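Note that one protein chain of the assembly has been removed; the remaining protein chains are unaltered in position.
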Amino acid sequence: MQLDSLYQEVILDHYKRPQHKGLAATYDAQVHHVNPSCGDEITLNVALDDDKVAAITWDGVGCSISQASVSILSDLLLGKSIAEADLVLNNFTELMQSKGTMVGDDAILEDAVAMAGVSKFPARIKCALLGWMAYKDAVVQAQAKL
Amino acid sequence: MQLDSLYQEVILDHYKRPQHKGLAATYDAQVHHVNPSCGDEITLNVALDDDKVAAITWDGVGCSISQASVSILSDLLLGKSIAEADLVLNNFTELMQSKGTMVGDDAILEDAVAMAGVSKFPARIKCALLGWMAYKDAVVQAQAKL
Amino acid sequence: MAFDPRVVRQDFPIFERTIREGKRLVYLDSGATSQKPNSVIEAESNFYRMHNAAVHRGAHQLAEEATDAYEGARATVAKFLGGGVDEIIFTKSATESLNLLAYAFSNGGSDNRFNLTSADRIVVTEMEHHANLIPWQQLAKRSGAELAWFAVTPDGRLDLSNLAEMITPNTKVVSLTHQSNVLGTVNPLAAIVARAHEVGAVVVLDACQSVPHMPVNVKDLDIDFLAFSGHKTVGPTGIGVLWGRAELLKDLPPFLFGGSMIESVTMTDAIWAPSPRRHEAGVPNMAQAVGLAAALDYLTAIGMDEIYAHEQKLGAYLLKRLQEIPGVNLVGPLTMNDRGAVASFTLGDIHPHDLGQFLDSQGIAVRTGHHCAWPLTRKLGVQATTRASLYLYNDEEDVDALIEGILGAQKYFGDK
Partner (left out) sequence: MAFDPRVVRQDFPIFERTIREGKRLVYLDSGATSQKPNSVIEAESNFYRMHNAAVHRGAHQLAEEATDAYEGARATVAKFLGGGVDEIIFTKSATESLNLLAYAFSNGGSDNRFNLTSADRIVVTEMEHHANLIPWQQLAKRSGAELAWFAVTPDGRLDLSNLAEMITPNTKVVSLTHQSNVLGTVNPLAAIVARAHEVGAVVVLDACQSVPHMPVNVKDLDIDFLAFSGHKTVGPTGIGVLWGRAELLKDLPPFLFGGSMIESVTMTDAIWAPSPRRHEAGVPNMAQAVGLAAALDYLTAIGMDEIYAHEQKLGAYLLKRLQEIPGVNLVGPLTMNDRGAVASFTLGDIHPHDLGQFLDSQGIAVRTGHHCAWPLTRKLGVQATTRASLYLYNDEEDVDALIEGILGAQKYFGDK
């Protein structure tokens, strides 16, 4: 069933047990992103330690894809350097735009390769990217403060 | 040839030898009407004598249909009572809207029955009516002054 | 012959195709856009193949035929709505129709009867589609007029308890939806229209969700303007209608400027043509107007009363079946009194996007989100809903498929 390529176990796991959900009290930047076509929302806090992602926390409401994606992201990018995180981000964005033609590099994307199936469902790509765009925005803002 | 039903001899005669063309110096009302789709223009003067059409003169530029129509009109309505002229006007308007289904009552319309063929050419009806609408407008204005 | 949605379906070629690995198409998204019968598709093609020319402009046979077809379409729309031929303005969509009006209220200058100032009030409702909200918000900002709105009650009706205080003597426009695209609620117009006219305000009806589904007669409703979209009315995309009382249209300032809407033009000035020409600048969407006329002819041949009766019955079945499912939480009225055949709901913890995706995998097309009525969604206290909207080609089998799909989704997302 094609649907299972979208709703991988890993995704549903993250959806049911989201990581780093709940906003930390301190942060360098806080952003609020909305998906205007469905109303899904996310608030994301980032703290940097020099060029390292020291903390990512978030809160939000949304579908399994958007929630799982931000959960995976926060696991994955935490502790990475900003440059490393950028690489992951670019890899992930490319995967999402691949229309099902890529499987994703699991050395780089780890759990996030489970999102590969999303790229076959154009209406859901924005869901998967919501948290990543929020992260991208937050880091830019946090860096501007350094 | 269908075209001949449009361009009757009477019409081409009036076009080449227009009646009452050239504006009289005195009048009760003067109107200027334009056909916005082709730019044809007419200026028409009316003088009333109680309830009688005492004078109609006009000037303008336009196609054979619009020029002939106003020439026929001025011949036809001159000297009539306003009520009689209204009857002719209504008859003529009805004929124009008949889509080729009426031949026109020549006891009432006289030379104007030659315009019957125009009603088969929707784009030309406005040409034929230009002078008549100007006359109608002018009489209303002239009466308002009485 | 009795109305039979399965027979109707044969007129719509899209139902011959399948969805996601061979599934039957269960199309429950007509609130967003309706499917098209062959007669509409052919009317548009036929115009291009046989009569295509710029209307009102050429002195040749094709131009005559195109003009006949286009003006004939205007007459068809007028008859369908019970209005006059010169009261029909073709636009590209209901969105354009409503924007045309909202701009007209500030385009006329201070001596125009429609001109709004900061002394005036505009009244809308909390259940408006963005297309009937934002144009008025912007008009309020441009003109300084105040924007006020009727609230929505928890059971999805307009709260009219403050009717007289809401529609104040300085109210100039009351614009509201006939049927909510989210709740299905059909608004009671009589009292609103009476009060609006008492204070000299005009009533604008967003009839996007009523004209396709029930007989709508502008004279009976005693309203002043009405907007709807062709594409929700089994018609083509790219065509909408604005109906307005002739007596009002005659003074309504123009919105789009260009060819065919003028009486005369110089480098610095222009004089406008009479309505409806004044409101139709440029070479019009001719093929789409002709397609819309074919759509209205199609609906008329079946009968708007028949369609309404069918949808009332099917809507009742939908509401009943949905309410049998634990976890389904319907927004909007729970019975078919003054209500259309559309149901928006949430399903326990399952996000509408996920439900919609599961249904899609079963061939069932629904819409999820805020349905372009974000203030309403917020008021109802939900993030988003799933909406199933029915039309003349739907039947009980489609509703059954939806119900089965919902149960399947509960299993799919619950089991994992």
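Here the chain labels run A, B and C in written order, and each chain numbers its own residues starting at 1.
Convention: contacts are C-beta pairs under 8 Å (C-beta built on N, C-alpha and C of every residue); 3 or more make two chains touch, one makes a residue touch a chain.
Values in this document were obtained by computation on a predicted structure and should not be read as measured data.
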Residue in contact with the excluded chain [from B:Leu12, B:Leu87 or B:Val140]: B:Leu12
Selected from C:Leu205, C:Ile239, C:Leu252 or C:Leu296 as touching the chain missing from the view: C:Ile239
Candidates C:Thr67, C:Ser275, C:Gln288 or C:Thr385 - the one touching the absent chain: C:Gln288
Selected residue (touches chain absent from view) among C:Ala164, C:Val265 or C:Ala309: C:Val265
Residues of chain B in contact with the chain not shown: 1-3, 6-7, 9, 12, 37-41, 61-66, 121, 124, 127
For chain C, the residues touching the chain missing from this view: 13-14, 17, 19-20, 25, 27, 29, 32-33, 35-36, 40-41, 44-45, 48-50, 52-54, 57-63, 92-96, 98-99, 102, 126, 129-131, 133-135, 137-138, 147, 149, 229, 231, 236-239, 256-260, 262, 264-270, 281-288, 353, 356-357, 359-360, 364-369, 372, 374-375, 378
Interface with the undisplayed chain - residues on chain A: 34, 36-37, 121-124
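Going forward, only the chains that are shown with their structure count from here on.
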Approximate Å spacing (C-alpha centroids) for the pair chain A, chain B: 77
Interchain centroid distance [CA atoms averaged], chain A/chain C, Å: 38
Distance from the mean Cα position of chain C to that of chain B, given in whole angstrom: 45
Residues of chain B whose C-beta touches two or more other chains: none
